[in-house]
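Here it is, the structure, as structure tokens.
Right, chain A next:
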Amino acid sequence: MVTLFSVSNTLSAALLGALAHILPTPLNGWATSSGVVTGLAALIFGAILLAASMLNTILLIWWERKLLGRFMDRRGAMHVGYAGLLQNFADGLKLFRKDTVRPGQADPLGFWLSPTAYMVTSLLIFGVLPISTGWNGGSLPLTLLLALVIFSFAPLFIFLGAWASNNKYSLIGGMRSAAQMIAYEVPILLAVVAVVIVAGSFDLTTIVQEQRDYWFAVPLFLALIVFLTGMLAEMERIPFDLPEAEAELVEGWNTEYGGMLFAFFMLADYLRALVGSILVVLLFLGGWTLPSYVPSVLTSFPLAGIVWFMVKTYIVFGIFVWIRASLPRIRTDQLLKLGWMRMVPLALLSIVLATLVVKAGCPPVLHCVPPMGG
Partner candidate 1 sequence: MWVNMGPQHPMTHGLWNLRVRIEGEIIKDVEPELGFLHRGIEKISEDRHYNEIITLMDRTCYVAGLAWEHLFILAAEQALHITPPERSEYIRVLASELQRIASHMMWYAAFVQDLGLMSPFLYGMRDRDLVLDLFQSFTGGRLTYEYMRVGGVRNDLPLGFTGQCRRVLDWLIDRFVEYDHLCLASTIFHERCDGLGVLPAPEAVAYGVTGPMLRSAGSHRDLRKDRPYSVYDRLQFDVATATSADVTGRYLVRMEEMRQSVRISRQCLDWLDDHPGPVLAAQLPRWLGAPYAPVGNESYLLKRNYPTGLGFSMIEEPHGEAGAYVVNDGGEHPYRVKFRSPVLINVWAAKRYLPGYRVADIPPIMGSVDVCVGECDR
Partner candidate 2 sequence: MQTNELAASLTSRFDSRILGVDGFPGLLGRVRFEPAIALDLFRTFRDDLGFSHLTMVGGIDWVDHREVFYALWSDADRVYVMLSANLPAEAPSIASAVPIWPSANAHERETWDLVGIRFEGHPDLRRIFMPEGYAYHPLLRSFKIFEPEDLEVKVRSE
């Protein structure tokens, strides 16, 4: 079975083997020793993860631009590359060439640290997200919790950057970001608890495998709604993009950031959007598995799991885009009200449902989405 680690191990061994031909005698034996091979494999593993996640993020931006364009009766990016696929690379190149300006009164440490930390924590989550069978960083018993914990670091760094940039708009945006976290974290965790109760595990791989009989989206529909809404707030997308509400706060907490620093924030935002979509797919939509009644041609080609996983992810993200295209932004106090007075009760209700599902089993009627098997 091809796994991400076996791929990087093979690559590492091949590289070091080629290197051993060139190197003098004492060194070539060392180069092919298993420790070195494993070490390099880990590095390659990280590089592949990094490249894949970045590539996906940029693709996600393109996907959003195209979808949003059609929702708005226009075309979206279309000139650089085929159908504008390379537009975001061009944008990135432009931002890369720009000078990064720090306001004179801004605090240097916080100002530089915040985008870096924001980016790094967002990337970190990919280390624990399983993409397909075998294609994950490591199997920890608590990957779900770990992912969520890293995920919720972000407001901290947002507030740090907002505070450090010494701008009134940034400050208000940062404050809002902190306030917003209180609204959505609790319902998200409660909704996740429902999933965990049904799956019986905090391990994402296990959760996906537990969905072989039915996707959790079917019995835990309420939890899915709560989780989607919470994720929207977590990703700071319209209708919950209060921290950077551009109508009143210019650009919110990243008003003072320009050039590559802004690109960091932007990329990290979309990384988080990607993670959010992936989490929805993993927790509720059966991950990389497909219903068993689809023809096996569709599931038996190499890397089929990854392909279907990505398709699902992009569709889920499309739903986020759809919501962005049709709903206005709400206010902080209304978000808090929504979080505590609507979403928390709904999440609690879904926990009750989850226990019922565990106790009585999912009603056979809802077994409408049988898994692919294997």
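Keep in mind how these were chosen: all candidates are chains of the complex that A comes from, given by their letters.
The working rule: a contact is a pair of C-beta atoms (placed from the backbone, for glycine too) under 8 Å apart; a residue touches a chain by one contact, two chains touch by 3 or more; residues count from 1.
Just so it is clear, the structure is predicted and the values come from calculations on it, not from any experiment.
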Determine, using the touch definition above, which of 1 or 2 touches chain A in the complex.
-> 1
Complex contact set, residues of chain A against candidate 1 | 68, 71-74, 168-169, 172, 238-239, 241-242, 245-250, 324-334
